[in-house]
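This is the structure, below, for whatever I ask next.
One protein chain omitted, others in place.
Labels run A and B following the written order; every chain starts at residue 1.
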Amino acid sequence: MDRTLRRMADEIVELHDGTEDLVLVGIQRRGVQLASRIARLIAEREGEAPRLGALDITLYRDDLQTIGPRPVVGPTDIPGDIDGARVVIVDDVLYTGRTVRAALDELADFGRPARIGLAVLIDRGGRELPIHADVVGKRVELRRDQRVDVLVAELDGADSVVVVPKTAPPSDAGRAAGGGRSKKSPARRSAAGEASA
Amino acid sequence: MTRPLVLRGGRIIDPSQNLDVAGDVVVIDGKIVHAGPRGGVPDGAEIVDCTDAIVSPGFIDVHCHLREPGREDVETIATGARAAAAGGFTAVCAMPNTDPVTDNQAAVGFVVRQGQKANSARVYPIGAISVRQEGHALAEVGEMVGAGAVAISDDGRPVASAQLMRTALEYARTFTIPVVDHCEEPTLAVGGAMNEGIVSARLGLRGVPTEAEEIMVIRDILLGRRTGGHIHIAHVSAKGSVELIRWGKDRGIAVTAEVCPHHLSLTENAVEGYDTNAKMNPPLRTAEDVAVLGEAVRDGTIDVIATDHAPHHYDEKEREFADAPNGIVGFETALAVVVTSLVGPRIVDFATLVERMSVAPARIFHLPGGSLARGRPADITVFDPAREWVVDPAQFLSKGRNTPYAGRKLRGRAICTVVGGRIVYHIAAQEH
Partner (left out) sequence: MTSPLGKDLLALEPLTPEQIGLILDTAEPFKEISERAIKKVPTLRGSTIVNLFFEPSTRTRVSFEFAEKRLSADTVNVAASGSSVSKGETLVDTARNLEAMRIDMVVMRHGASGAAQFLAQRIESNVINAGDGTHEHPTQGLLDLLTLRDHFGDLRGLRVCIVGDVLHSRVARSNIWGLQKMGADVAVCGPRSLLPNAIAEFGITVFDRVEAAMEWAQALNVLRLQLERMTAGYIPSLREYNRVFGVTRERLERADHDILILHPGPMNRGVEIDSDVADGPHSVILNQVTNGVAIRMAVLYLLAGGRPELAETAKSTPGGER
């Protein structure tokens, strides 16, 4: 996974002509860890780290009414002002595109970036909306009855990408929903790299 | 002229004669001619099969509210009398807190006539103690008694003035009638919706402490001692009151007391969920109170079981708890509640049940009935002590449906009620 992330980091910097005004925003949950790693890789290469943020899109989902029990809402932390900034949304898997749509809606409530790009570790096709990733780690072809889960060391102990049947339980052994937020939480908290398990 | 009647093959329990024997009760011309082991059957007699049933002197309810005149939408004397008969009662005493209040000769006469027209359980009026039950001026007791009143009471309200209670007790002596008091110290009870205790604290409802009852009970007993009048304590709810009544009786004071079936079977926990069908005055109290009251029924400190049947309209009870009126219906569940809660657990036997529901009421209120002795009026209750049934208010003969027992399975049911030798209720007719 490290190699892929390194390549993605390079592509992001190239796409944006450097790190000026660059903001990486990871989507909860694992997009946050990936964004954090990419930010570190960029810092190694360029000597300057981009700003890092986290976005929880639960409240902007278009399917809240139909999914049953309320999902747990994670923290959102957008550092500083994003007006005129160059934002790159970072997520682990791109599939229907609805998550990204929700993220775009939510970012719009924070300000008006000069441009918003999308970087994903896995693109598995199957788009339901006209959403397109600028930077892709790996493309995968999957059937509708399959699912790809990304696991990261910070939360799951090790890095891996697994393909499972759609109905299989979450590969992170139940930590997908509900875990990972400490009870003692001040109002603002940086999600950068913090293993909040 | 009704046919002779034979109530055949039941278990005859008549404490007035120390009788508990299998046999028949024979009625001719509205009077009892035989109550004992198998007798003969007169010509043309109607026979009622009483196998597995208990045959006793008719139950008498000395405390009920028939709502007529004034609230005929909620109950009339006729519907009330029929509901009482369905509960096995051959006679009821109707409280005067009607609209207008039954505080004069004409009003008492009205109740008597309506009761006669109902042609079911007998209806004896209770007259008010004070004019309009306002607690000031004494009502015309003599006139009311002359028109048929069997007691006086301001029930619905307490007699707040000790002076008035004293006068009433003295004045009533002339007519040898009991003075019935609803014991509630008004300033302690104001705004209260249930018993004061842990449940009221949790539910955020204002409570009425037991002292509100106990203070008036001892007041009335002391006035009874001073005046020699007969004080009858209505609907006792607190164990403290039982102790005070025992104190009074030990000293030979003419105090009698009644308890309602709901205070023998339900506690303040019935109010959980703000069920307005558990709201009554005096309120349901604690398990300890229930236990002491049951024991008092057994040992006779409490003389009588009365229903305090108080029908209310569905809309009136369908309200925020604090705003709902007090009271539940009782005629059609009283017997079953007493059998289930007292006889079943062997706190009381059937002889005591009959004593408390028939013999003692008749004696204390000087009413005909309460005995199956030869020559007595044929007011008889036949009931099945083992029959289980589920309470369904929609089936009540009363217009009132406000009962906390809805849906409960109880044991004990009136099968046949006879008044003056005439069958005024038979369960077969209701079960159609």
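Everything that follows uses one rule, which is that a contact is a pair of C-beta atoms (placed from the backbone, for glycine too) under 8 Å apart; a residue touches a chain by one contact, two chains touch by 3 or more.
Quantities reported herein were computed from a predicted structural model and do not represent experimental measurements.
When the omitted chain is restored, the residue from A:D2, A:D17 or A:D63 that touches it is A:D63. Within the complete assembly, B:R319 is the residue of B:R319, B:R374 or B:K409 that touches the hidden chain. Check B:A162, B:V190, B:A287 or B:A373 against the missing chain and you find that the one touching it is B:V190.
Annotation for subunit B: contacts to the undisplayed chain at residues 190-191, 196-198, 200-206, 209, 273-274, 315, 318-323.
Counting the whole complex, the residues of subunit A in touch with the unshown chain are 56, 59-61, 63-77, 91, 93-99, 105-106, 109-111, 147, 166, 170, 176-177, 181, 183-188.
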